[in-house]
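Just one protein chain is left out here, and the rest sit where they should.
First chain written, first letter: the chains are A, B and C, and each begins at residue 1.
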Amino acid sequence: MKPVVVLVPQPQPVERIFRPETLARLRERFTVVEPEAGDAAALDAALPDAWAVVGQPDLPTERLDRAPGLRAVINVEGNFYPNVDYPTAFTRSIRVLGCGPAYAQAVAEHALGLALDLARGISREDRAFREGRERYLGEGNADAVLLRHADVGLVGYGNLGRALRPLLAPFAPTLRVYDPWLPDAVLREADATPAGLDEVLSRSRFVFVLATVTGDSEHLLGARELDLLPEGARLVLVSRAAVTDYDALAERLAAGRFLAASDVWPTEPMAADSPFRSLEGVVLSAHRAGGIPAAFLEIGDMVVDDLELMAGGLAPVRLQQAAPELVARYRNRPAG
Amino acid sequence: MKPVVVLVPQPQPVERIFRPETLARLRERFTVVEPEAGDAAALDAALPDAWAVVGQPDLPTERLDRAPGLRAVINVEGNFYPNVDYPTAFTRSIRVLGCGPAYAQAVAEHALGLALDLARGISREDRAFREGRERYLGEGNADAVLLRHADVGLVGYGNLGRALRPLLAPFAPTLRVYDPWLPDAVLREADATPAGLDEVLSRSRFVFVLATVTGDSEHLLGARELDLLPEGARLVLVSRAAVTDYDALAERLAAGRFLAASDVWPTEPMAADSPFRSLEGVVLSAHRAGGIPAAFLEIGDMVVDDLELMAGGLAPVRLQQAAPELVARYRNRPAG
Amino acid sequence: MKPVVVLVPQPQPVERIFRPETLARLRERFTVVEPEAGDAAALDAALPDAWAVVGQPDLPTERLDRAPGLRAVINVEGNFYPNVDYPTAFTRSIRVLGCGPAYAQAVAEHALGLALDLARGISREDRAFREGRERYLGEGNADAVLLRHADVGLVGYGNLGRALRPLLAPFAPTLRVYDPWLPDAVLREADATPAGLDEVLSRSRFVFVLATVTGDSEHLLGARELDLLPEGARLVLVSRAAVTDYDALAERLAAGRFLAASDVWPTEPMAADSPFRSLEGVVLSAHRAGGIPAAFLEIGDMVVDDLELMAGGLAPVRLQQAAPELVARYRNRPAG
Partner (left out) sequence: MKPVVVLVPQPQPVERIFRPETLARLRERFTVVEPEAGDAAALDAALPDAWAVVGQPDLPTERLDRAPGLRAVINVEGNFYPNVDYPTAFTRSIRVLGCGPAYAQAVAEHALGLALDLARGISREDRAFREGRERYLGEGNADAVLLRHADVGLVGYGNLGRALRPLLAPFAPTLRVYDPWLPDAVLREADATPAGLDEVLSRSRFVFVLATVTGDSEHLLGARELDLLPEGARLVLVSRAAVTDYDALAERLAAGRFLAASDVWPTEPMAADSPFRSLEGVVLSAHRAGGIPAAFLEIGDMVVDDLELMAGGLAPVRLQQAAPELVARYRNRPAG
């Protein structure tokens, strides 16, 4: 008898995260049960036979108790939420897995694209061109800089940093990384120099903010920290808006202290009258770094690859495991 | 007695291409004579003692004859022009050197920035944001693609291709290169697949046009060739406008057949009413890829490094040598 | 109060795996209890207060029950053994960690060294030299080959394969990998081609055997498989001897069918009269690939780094976690 996989990926539509052939692989190897989104009764009815749940439904103690054969719960959104009774899951050796790594390559490529845009004024000069005020040759290049051999700083070295690291390698930067959650040896192994936040900010021409927010990292980059950036620095923000004080950021961009690109914003959608919409020294991106078709489809591949491994008595290798030490830090998903 | 270097770099201002310390090195090691720009008599007066000429003055037979001790002529603009009596120079073993490689890293970084912009719609979505019509998360990403593991084509593999190659390495592309001037072995040595132009165009999601124009390469990319590009391809033009038929290009961009970014234009400045200024599917760049401060200053460093080597009885290693086989192909510089 | 770490690393001597400064860090942050090796009573006495056990003592259910505050058991030898009641440990969310990755870089460098030795006959010609029968220039090079652009196969892609992969990158091999425990996507992400064992063996000039032995992989390379290797192939064996049929191997080496280097042997020490000792076409290595001083000291660093993270409420990042799905496959350590 095939193991039963309960598929409730919402808000992810099934077809966004599964290629047809991936879905076919899933159905071939497993009995797939698909309760309607939000149909709690149908979900409850499916649990007694469930071997895996793919999605982010609420799974409190009672529901886990209804699923004695459950071996895996797979989040297909990207961040872990407090929707699962993690301690019970761990006690029962139920794998709680997440798809965070699926987005990392997309975010890393976007982040590099933003950095090169800031280095060379690509979007700014494209706008100028459209308004008939383009400047040819060296004239528009007064503030253009190379990434090659530059001082580069990373704030945070998780999935995103690991995906960005190889893209930076051919630029041979002097690379400083701040990540208080990691031993220095991990950063040295990545051929980077571990450094404090102040050092990273004050000595880097390019700074990539890749940290996920926790209690500790909220407004990690406040006014004081932003003032550490060298004149003319390029700041790329692609992880969580809460890490940065955007009011302080807007002030400094308006004053021309440095340049920035941001993919995340304290309020999304951004207020129509936000000053960011008219600042010259910024590249605006609407939370688009990770959610591209190739990344979504990677999620489905990862899910089926790991379910197949587990069904064959092997450990999952593609999805990320929820860490018992960290589950208390997981936050509710933003409304909407 | 120090060798005499005649410095006539115009239109390059001296301070644009020489850092103060580089100029100091030059003056320390050589006697530097600086005729006024355009002062032919002063130049003629300097030639009898000249050991090297740095700049692009006309050096016909008569002038070379006036300079019996001349060992080097160094072009500091970027392309060789027919300003020198090359056969005489070669017969006399006068090194004719150019600074083309100085711009290669800057162009390569700009080209990668343009490609990532096209991959992800960075400047297009920045514009949308400023007009209050930004689309969040997956909504604006329908046509977003990864560079990682993509099919990538290069048209031309000279200085620019060589500088771009390592930047592409971490994306592990399937890389096809068309360069009819190079043996296949050179491309294989670069871990690329030699291919015909049609194959490069028809099988690549990303195409970088890096060829310099010659009689053969004028409109290398005409309507027929552009039609070979796959639907939704990303075309990056950073070498010479004459390589591409821009009218055919504009039509296809207007029709949404593919996306393009261009740093070069058939007429610069571009006409105010050019259709390119309002096309959505293009990134506009005003011949800014190479001429950035760091590239200009590299020229001076290369000049002084190589003059020092030659003065010490060694061969130059940083500048590029004019090839006897190619000088007949050098073209006049564009007016202005 | 500091958490209590019970340190029983034997057979690893403490000073082999801990640098003085690492040991100082351990003592600074933790209360370290060190029962004598083999003193079961002292170990039992330490367990009630234990927060972590560093070493490979027997930890059956009863002992785990005596240690209610236990959070981590850290194996410092390299392979997991069936010394722990894993199910109980998992149920109690006790981290069971291993130091396998500490050896990977050392093994990878040794494996590359062996491959280059086989490519060029380094040790063979050194021996010839010492016996006065060296051959100069091309004469000794009839069978010398390049690693650059060669067909290379890996059998197994765990810690060792991952460490070897980047060392092979500059040789730009055509890389085929056989690992039935991994989804193809993992291998493609490593820019390798997933392939069956027969294809890997029959199409590779260089084959690295990096698989750890399990029921399935015993004599994975038998006579039939060895016969698939191309004439003149180079075979590097650095993981577990049980993977390969050494009798079949010796026959083929004696016949000059291909060349091999081996760091592991079915019986260690090898019998004095083993035919391997006098075969020309082999490089003999006495299980020396991983156990070098730098690797041993890395273990201590990993242990203390991860203990510090866990004591700070974070997940370990340097050591490897025992996988619930795999513990049934762990084998007893070899005698002696």
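Basically, a residue touches a chain if its C-beta (ideal position, glycine included) is under 8 Å from a C-beta of that chain, and two chains touch if they have at least 3 such contacts.
If you're wondering where the values come from, they're calculated on a predicted model, not measured in any experiment.
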Interface with the unshown chain - residue positions in chain B: 87, 90-93, 181-183, 185-186, 301-302, 305-306, 308-310, 313-315, 317-318, 323-326
Interface with the unshown chain - residue positions in chain C: 16, 105-106, 109-110, 112-114, 116-117, 119-123, 125-130, 132, 134-138, 140-142, 144-148, 166-167, 169-171, 268-270, 272, 277-278, 283-288, 291-294, 296
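We take it that only the chains that are shown with their structure count from here on.
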Chain separated most widely from chain C, comparing mean CA positions: B
Chain A-chain B separation of Cα centroids, rounded to whole Å: 37
Shared-contact residues (touching 2 or more other chains) in chain A: none
